[in-house]
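Could you have a look at this structure, given as C-alpha cells, before my questions?
Every protein chain but one is kept in place in this view of the complex.
Order of writing sets the labels: A and B. Residues in every chain begin at 1.
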Amino acid sequence: MRSYSKPTLLAIGWLGLMLFFALFGWILPFKEWNYVFEDDLEMGLFSSGHILGTDSNGYDLLASIVAGTRMSIFIAVAAVGLGGLIGSVLGIFSAYVRGKVDTVMVTLFNVGLSVPNLVLALALVSVLATNVDINQAVPTWRRVMVLIISLTIILIPILGRIARGATMSWAGREFVTAARSMGMKDIKIITKHIVPNVLPALIAVAFLAVGVVIIAEASLSILGVGIPDGASWGGMIARGRNDLEYAPHTLYVPLFFLALTVISTNHLGDVVRSKLDSREAKV
Amino acid sequence: MAGSGTAHMRNTVDAVLTVRDLTVEFRTGRDKVVRAVSGLSFDVIKGETLAIVGESGCGKTTLARAVLQLPPPNSGEVVFDGTDLTTLPKENLRSARTSMQMIFQDPISSLDPRMTVQQLIDEPLEIWGRGDRAERAERINNLLNNVGLDPELVLNRRSYEFSGGQCQRISIARALALDPRMLICDEPVSALDVSIQAQILNLLQDMKDRFGLTMIFISHDLAVVKAVSNRVIVMYLGKICEVAPPETLYAKPAHHYTKALLDSVPVADPTRQRKATLLQGEPPSPMNPPTGCRFRTRCNAASAMCAEQEPQLREVAPGQFVACHHPIS
Partner (left out) sequence: MSSLLSVKGMNINFDTSRGLLEAVRNVDLEIPAGMSVGVVGESGSGKTVMCRAAMGLLQGSNVKRSGKVVFDGRELTAMSKSEVREQFGSGMAMIFQDPMTALNPVRRIGSQVSEGLRVRLGMSKKDALARSKELLELVRIPNAAAVLKLFPFQLSGGMRQRVMIAIAISCSPKLLFADEPTTALDVTVQAQILQLLRELREDLKMSMVLVTHDLGVVAGNTDYVAVMYAGEVVEFAETKKLFADMRMPYTEALLESIPTIDQKSGARLAVIAGRLPDPTDRGAGCSFAPRCKYAQDKCRNEHPELKQDPDGHLYRCWFPIGEAK
C-alpha cells in the first residue's frame, strides 16, 4: 500500500547511511580521524588504503567524513530538535491564547527573522565562543555547544511561526470549539487536538531545517567561527578550501556528502509535505 | 436602548434561557471595533425551538457562541436555568456548559480528523468520567443507533470517510452524549444537499421529542426553519427585526427584511416564479452600521424618519413583534 518513488528511496537510503555513520561510525576499522598519515599526504581518490584519499595534513578523508557526519548530524539534529521544541511550544501557546501574548510573540519572532541568519550566528558565536585570554584556545566542546545554541536561536522564530500558523488554522476549526463546549480543559485540547494535527507540518519543515542547519554550520566554519579545526563537514570544507588548487578532492569530498544530504532532507521534507496536503485535501 | 427593545420578552418562569442586552464586540484593528451583536435580548421556553434567521455576518454564530461563553460577551446577561453564566467562575462554567451543546455548520470541520467515531463520542464521556469503559461503549452504541448509524459499520472509521449528512449525525450523537437540556444548532443543514437536509431536520426533531430538549436553531434560510420552529427571530446586523410564531411570520411578514428573505427562497415550480424585486447588495459593514434603522440602506420603504430614529420592537399582531417604522400591514 505504501509505495515510494525511486528518488525518495534513494534519499531514505542515503540518510540511513549518514545516520549509520553518525551512530555507529566508531565500529568501523578506522584510526582516529585526525591520525596523521605522514607518508600519505594529499593522496587522490581511490588510493590504496585511503578510498577517499587524504588531505594536506595527512588525515584520511573517509575517517574524517565519518567523524564529521557524527558532528554535523549531531549539531543539526540537536539544533532542530531544540529549536523545534521551543519554537513550537511558543508558537502553539501564543496562537492558542491569542491576544496580547500573541502580539508580543509575533513581534519577537519577526525581530528574530529580520536579522540575517548568518549575521546573527556570527555575532552569537563570536560573543559566546571567545576567550578573554586570546592566547588560550576555546575547547571544541564549547564551540559545539555555542554553535548549537546559536543555531537553535535562529530556528526558534522560523519553526515557531510555522507552529503558530498551523495552530491558528486548526484552533479555528469547529471541533476545538466543540471540545470546549464539552468542558474539556485547554491544556488537554492542546495536547489532544492541536499538537497531533500540527505535528506533521512541523516534521515536514524540520527536514528542511536540518538541511539549512548543515549548510549554516559549514558556512560558519568557513568564516572561521564554527569548528574549523574540528571533525565536521564544515571544518573539512574550511580546511580543503586552502588546497583547492593542488588537491581539489579534499574540498569536493565533504561538499559532495553535504550536498547529497541536504538534497535528501529537502526531498523528504517535500514528500512529507505532499503526503500531508493530500491528507488535508481529504479532511 | 438601541433598537431592539424588549417588548417580545415573555418573562415567564418556564424560560430555560434568558438573554438580556447581550453585546459582543471584536477588535479588528488599532481602534476599530466590530459590534457583531448589539444589545440583543430573547428568551427560550422549555421544550421550545427558537429559530434565529439572518444573512451571513449578521451575528448569529457570534450570538450562539456568546450564549455558551465561547468567548463570553462584552456585556449582558445569559441566564441559563436560573444561573447567570457571565458571572460564573471558570470551573463552574465548564460543567454548566455540558447541559448546553452545540451542533456546527461545517459537519466535517467539527470532527477531529484524527479520531475514530468511537473516540469522538467517547471524548465527552471520558472528560466527565461517565461510567466505566464497558458502560461507555454501551452508551456510544445507543447514541449511534439513535441517530440512525450502525455502530458496527462506523465505530472505527474517521470523519473524512463519511458524507456531510453522516458527519452531522455523528456530531448530533456526540452532542447528546452528556444529556444536555439545550441544543444550539448553528446552520446544521446549510452545508448539506437539500435532499439530506430533511433527514437531519427530522432527526433533530425526533431527538428533541425523545430527550425533551430545548433548541435554538440558526439558519440563513427561512424555508429550513419552518417545520422545526415554534418561534422565529429575524436578525439583521446584530439586532432583531422581527419576532413571531412561524405561521404568522410566513403568512404575514411585517418587517421588510423578513419579506425580502422570504422572497429569496427558491420556488421549485417554474410557473410560480416570483417577480418581486430582489434584495440588492449585501449588508453594510457592522463596523459603521447605518444610523436609525440598520436596514434602511436596502429597504424600499425607507423614509427620512428611518434614518433618524431607531425603531423599537412592538407588538403588531398577537405574538408578532416588529422593529419598523412602517411595517407591512
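Assume a contact is a pair of C-beta atoms (placed from the backbone, for glycine too) under 8 Å apart; a residue touches a chain by one contact, two chains touch by 3 or more.
As the structure is a computational prediction, the values presented were derived from the model and not from experiment.
Here the chain not displayed is in touch, across the complete complex, with B. Note on the undisplayed chain: of the listed residues B:103, B:261 or B:316, the one touching it is B:261. Check B:70, B:137, B:223 or B:328 against the missing chain and you find that the one touching it is B:223.
Among B:47, B:164, B:290 or B:319, the one in contact with the hidden chain is B:164.
Think of the hidden chain as still there; on subunit B it touches residues 55-57, 163-164, 193-199, 201-202, 205, 220-224, 226-230, 245-247, 250, 260-271, 273, 278-282.
Methods note: only the chains that are shown with their structure count from here on.
Note: centroid distance subunit A to subunit B, computed from Cα atoms, is 50 Å.
Against subunit B, in their complex, subunit A makes its touches with residues 173-175, 177-185, 188, 193, 196-197, 279, 282-283. Of all the residues in subunit B, the ones that touch subunit A in their complex are 65, 68, 70, 94-95, 97-98, 100-102, 104-106, 108-114, 123-124, 127-128, 159-160, 171, 174, 178.
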